[in-house]
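Structure record follows, encoded as structure tokens.
Heads up, one of the protein chains got dropped from this complex, but the rest are sitting where they should.
What follows is chain A.
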Amino acid sequence: MNLALKEIKKNKVKFLILGSIVFLVSLLTFIISGLANGLSQDNASLIKDLPEGQFYMNAEAEETYNLSRINSSMQEELINDYKDATAFSIQMGFLNDQHDKQQSVVFVTSTGSEIFKDVKAGEILLDRSMEDKGVKIGDRLTNPQFSGEFIVKGFVDQSKFSHAAVAFINIENYKELYRVDEMQLVFIPKENAPQEITGLQSFSKQEFLKTIPSYNAEQMTLTMIVWFLVVISGMLFAIFFYMMNVQKIGLYGILKAIGLKTSRLFTMMWTQMMFITLTSLALSIAISQSFNMVAPEGMPFHLSIETTLILSGVFFVIGFIGTTIASLQIKKIEPLQAIQQGEM
């Protein structure tokens, strides 16, 4: 006889309320987490979406990619010596559309490789957010420092840097735009990357992200918000499951008195915890993932299944701990205590 499910069936409202709390709190955590990740993507998706690898910048640049210049001969040497090595540069800038309206962008260019978008001279590829700002394929965009025009060839998804849309341009156009011949950085995919190159400072992806101005502070704040919420929600879950079971000490005592094994009481408590948590989390995951798909374009929201499952796992473990702590109380209870408490 499954006592856990029989109790849920009889006390639907009580379990529905408890399930609703787990559902709402977990949904809140997922949504906040999605917004935090969205902001993080908005700040650095250009870098975050690259494969794992090493970034190299001039050792004298003091970890500021803007100040880094890798001389041409070393750049040539690295590209020839290491498979899939790419030199690239990132610079803030702006574009004027046909109505002379200015749009802030981040110009990105690279030596030819599959890692960054390759564009021909006079062409430009833009992050899709520019489409929402009225830019269309075939539009001609200008910049006062560039003698020609950029023809919009297409849009790419999720290419943001420092909360601005990325604009991929040809390396020759970049050199004219910024009056430089050297690239700022070299990226070498993980499997080919050496630990040290003389004169250059090496960064993993995470380390490089931290060199982006404001990224680190923003991330720490967002991570703090999410984990603070996770801890508070987790404690709330644990307390709810603890209270739910401690309130039933009388019932458990009577069940013990008639001879029910303590292990069966534990199974009953864990089954109820699992039923409530899994049902509520499944609903939260479904709604938050649906929101992920329908969130307005301008809203930075990014919630991966991986993040959702990690958070769900944390909630499940905390719920389990809360129930187990309560079950230790139940283990100690003497049947006689429950009998002497009077009618339930």
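One rule holds for everything that comes next: contacts are C-beta pairs under 8 Å (C-beta built on N, C-alpha and C of every residue); 3 or more make two chains touch, one makes a residue touch a chain; residues count from 1.
FYI, contacts and distances are computed from a predicted model.
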Options "Putative hemin import ATP-binding protein HrtA", "Nucleoside ABC transporter membrane protein", "Succinate dehydrogenase/fumarate reductase iron-sulfur subunit" or "proton-translocating NAD(P)(+) transhydrogenase": UniProt name of the undisplayed chain: "Putative hemin import ATP-binding protein HrtA"
Identified contact with the non-displayed chain, of A:255, A:276, A:311 or A:326: A:255
Absent chain, residues of chain A that touch it: 1, 3, 6-7, 9-11, 251, 254-261, 334-336, 338-339, 342-344
